[in-house]
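Note that one protein chain is taken out, while the other chains of the complex remain in position.
Right, chain A next:
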């Protein structure tokens, strides 16, 4: 609790800030009126129609990605793992593009289901190829395999996009990843899944603790290591997949949030998990605010912002960790 409260304040402050800032900054009075009033003033419409949805999406998706990153890193015992890097996002993206262009799925709930299924399939594929069940599969090897699976799936996505020229614009926009101009209704089917998956993971936090140690300890404690690892990765894939369905593929939030949470010197995944969720939300909100200013007056793609911040972190992690 010691860390959760101040971190929550940070997230709330960032959320409030994100309502005020943009191409046309608005004062607190206007924001207040926009939130509780019925005014049709342009500034109020911007706040109510554009900034509130962005904020809500950033909160939900950021938290989900933060938890997904924490679960992935614990299950793979790999501090450099992240749903975006190991191809889970690409799997969800490919599934959604297929669903939109080939099967013409219009239902948001069904689309979320497709994304989650795609993410799960990509995880299973990676597991099968790189033998993630064996702990002997080196963490770097697994990561590289994931990157390659992502490249393969992106090639599929490219072909699917080009085959369907009508939907190309929409698909490219969705694939660029971000919180601006996206239907907030997409959160309705996604939120229950996210909360459910995060909740299950939280109730089994002790499993995460044991899994993050080493295989011998885990086995000695009577934990079915492979089953547990698959289950945790499945939960991570559900979280990442639904996040992709809502906001498109957003990388590096799942890498940064768990590290920030661990940097608070907290032990035990029961405490780490809420912190990772809060940090994820904070990072997503920060990135979303930065995206409005990076190439002013244009709007930068969120994935570019997260990559610019995330790559140095990835390089630092690679630099520091002992060889595979």
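Note that in this section contacts are C-beta pairs under 8 Å (C-beta built on N, C-alpha and C of every residue); 3 or more make two chains touch, one makes a residue touch a chain; residues count from 1.
We take it that contacts and distances are computed from a predicted model.
Undergrad: Would you kindly match the missing chain to its UniProt protein name, picking from "Membrane protein", "Iron complex transport system permease protein", "Sulfite reductase (NADPH) hemoprotein beta-component" or "RNA polymerase sigma-70 factor (ECF subfamily)"?
TA: Matching the unshown chain against "Membrane protein", "Iron complex transport system permease protein", "Sulfite reductase (NADPH) hemoprotein beta-component" or "RNA polymerase sigma-70 factor (ECF subfamily)" yields "Iron complex transport system permease protein".
Undergrad: For a quick check of understanding: of A:102, A:221, A:263 or A:318, which residue touches the chain that isn't displayed?
TA: Of the listed residues, the one touching the omitted chain is A:318.
Undergrad: Please identify which residue in A:163, A:185, A:221 or A:263 touches the non-displayed chain.
TA: A:163
Undergrad: Based on the whole complex, identify which of A:3, A:141 or A:204 touches the chain you can't see.
TA: Reading the full complex, the residue touching the unseen chain is A:141.
Undergrad: By the contact criterion defined above, which parts of chain A meet the unshown chain? Give residue numbers in ascending order.
TA: Listed in rising order, the touching residues are 80, 85, 129-131, 137-138, 140-141, 143-145, 147-149, 151-152, 154-156, 158-159, 162-163, 165, 168, 172, 176, 251, 294-295, 298, 300-301, 303-305, 307-308, 310-311, 314-315, 318-319, 323-324.
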